[in-house]
Structures are given as structure tokens and as C-alpha cells.
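Please read through the structure below; I'll follow up with questions.
Only a single protein chain was left out; the remaining protein chains are all shown in position.
Coming up: chain A.
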Amino acid sequence: MRTIIFRTIAPYLAALMILFSVFVLLRGHNEPGGGFIGGLIAASALAIYGIACGVASVRRAIVFHPMSISAFGLFIAVLAGLPSLLLKQSYMTSQWLSFRFFDVNVDLSTPMLFDIGVYFVVVGSIASIALALEERESD
């Protein structure tokens, strides 16, 4: 699918989709969205970029192997449950840190960290499958 129109538009489209995936990830705690959906959107961005510009350029662009990204996500998600150890609470008890930043309430929390982990797991595993399938097609 190396038409000139698609190849020109794909990098912008992929960039927009990744930006949107981060937005979906962060709004996920109170509104529809979250790590899983965000991860799927980001993985489809990578897939589109791969269809347009080739799998090799995607692998170069994401630097790490998709499986490593997945593992990193798993690592963060497990770590997200640990802070409650210090507060004498059970594993996975959510901790919140709220502060005002330029008149906006910012809520940071361990569930958010967990969601970021889920995001990376989904990006990594789906991208790894998608890239493998696209590679076979181009052979």
C-alpha cells in the first residue's frame, strides 16, 4: 500500500493517533477510556505507519522491541501496587496525590500508574503481532 497519498498522510495520522491515545489513557479514570483502549489506538497507529512506510521504519521509530515495551508495561503495573506497603495497607490499595497547578486540580494516583502499565502491555503485544503479520505480507 505504498500510494503517495497514503504515504504522505500516514506519519501525521500516526502522530495524531498516538497523541489521542495518550489523551484517552489519561481521561480513563473518570470517563470512558483507559489504558487498554489507549493502547489499542496507539498500536493501530503503529500498524498504519507500518503499512504505509514499511515495518523496518516502525521498528526503528519505536527503538525497543515491542515485547520489551510490553514487559516494561507489566513491570510498571506490578510496581503500581507496591506503594501501599509503606502505608501498612494491602497490595493494590490506591494512593492519591492531589495538588493545584495553575488553578487546575491535578490528581496523580497509583491506578493511573497501573493504567499506564496496561497501556504499554497492550501497545507492545498488539504491535508485536501486527508487525509480524505485516512483515510476512511484504515477503
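Convention: contacts are C-beta pairs under 8 Å (C-beta built on N, C-alpha and C of every residue); 3 or more make two chains touch, one makes a residue touch a chain; residues count from 1.
Please note the rule applied: contacts and distances are computed from a predicted model.
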item: Protein name as given in UniProt for the chain not displayed, "Na+/H+ antiporter subunit D", "Ferrous iron transport protein A", "Phosphoribosylformylglycinamidine synthase subunit PurS" or "Cell division protein FtsX"; value: "Na+/H+ antiporter subunit D"
item: Contacting the left-out chain in the complete assembly, out of A:40, A:74 or A:113; value: A:74
item: For chain A, the residues touching the chain missing from this view; value: 65, 67-68, 70-72, 74-75, 78-79, 81-82, 85, 88-94
